[in-house]
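With one protein chain withheld, the remaining protein chains of the complex are depicted in position.
On to subunit A.
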Amino acid sequence: MSKRPPPDPAAVLRGHRASVADVCFHPSKPILFSGSSDGELRIWDIVQHRTLSSSWVHSAAHGILTVASSSEIGANKVISQGRDGTVKCWDIQDGSLSRAPLVTIKTSSYHFCKLSLVQMPAAGAGAANWCRNQQEKENVDVVYDGRGNLGEDESESSNSTEEDSHCGGPNCIAVAGELTSEVELWDLKSAERIARLPESSSTGSPSISGSQRGMCMSVQAFLPSSSQGFLNVLAGYEDGSMLWWDIRSAAGPLTSVKYHSEPVLSISIDGFCTGGISGSADDKIMLYSFDASTGSCIIRKEISLERPGISGTSIRPDGKIVATAGWDHRIRVYNYRKGNALAILKYHQATCNGVSYSPDSKLLASASEDSTIALWELYPPSISK
């Protein structure tokens, strides 16, 4: 095959005045959220490539670390995590943020670990939903297969989350805790801490080899189909190890693996919760496959990099390809199933901080320290699915 040159970005969104820390798509609308390190949260119209609104949601000194949004927490909500020790949940009405956050969680953690929403299994179906939602104008009708008891409407979400709050349902966030080696789970509604992993208080003993692993650098919460609705968390640590926690046995991790030699900076789990990818400060990207029933996490593919440092990863909702944000200013795209490299996207002039795929799998957004956000259109998803 003749080699095509890698494509240029479909659009570049400029407007931030500082390093863009994170981006995330609205679960149903063509809207993109972005947070920068000077505390500004911008909402972009990705059809017109314009800023819809901009507001300073965290102090400029601390800045925003993460923005997150998903249909599970509600279609009109966006979460911002600042480095000021708070996580705020905002309501978006009319394309702009509410004046005050709906919920403010004081996690009192001042680290670099991005929070994680709960990854639901079979969210791959979400892509179709997203399209449909766009047509139906917000008549969200999320149908989950699998256990089915999570089938819920937007209006019902508050009820069900309250029901699920104890067992760590989808309406909570995982974040590195005040004690940086711990992972904490917070409920988004009540702003209460649900659990700490490891659960030092219950055992009374110091956390198992927690100090050896160092700080928690990345977390990803997910609900594997076999866990009967109990939240699982995959957490990456400073020494390169990854622990799989089950909320039911908070005392110790389900599995511990160490595939990286440097801090694990990013973990993503695919829409079926059967596999994932991790990026680290070393020169490797790992693709895993999970078996929730046995709790095993096996290397499926190891990708070597020329230059180390992957600060963000994202798996496309249809599970075909993954994108990574590199310290070397490049976005790399891989075939998720085979792990072979597909593209090296050069646009950013500084470190890339995060990548995110749109729920309809059509767009990829990348955030970089050069204060720009690039939108890419690569490998259009097959309509058949």
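In this section, contacts are C-beta pairs under 8 Å (C-beta built on N, C-alpha and C of every residue); 3 or more make two chains touch, one makes a residue touch a chain; residues count from 1.
Everything below uses one rule, namely that contacts and distances are computed from a predicted model.
As stated in its UniProt record, the chain not included in the shown complex is "Telomere length regulation protein conserved domain-containing protein", which appears among "Telomere length regulation protein conserved domain-containing protein", "MMS19 nucleotide excision repair protein", "Leukemia inhibitory factor" or "COMD9 protein". Set against the missing chain, the residues A:58, A:260 or A:320 yield one that touches it, A:320. Screening A:264, A:342, A:355 or A:374 for touch with the missing chain picks out A:342. If you put the hidden chain back, the residue from A:112, A:230, A:272 or A:379 that touches it is A:379.
For subunit A, the residues in touch with the chain missing from this view are 1, 3-7, 209, 252-259, 289, 291, 294-296, 298-300, 302, 306-307, 320-321, 328-330, 335, 337-338, 340-344, 346, 349, 379-380, 382.
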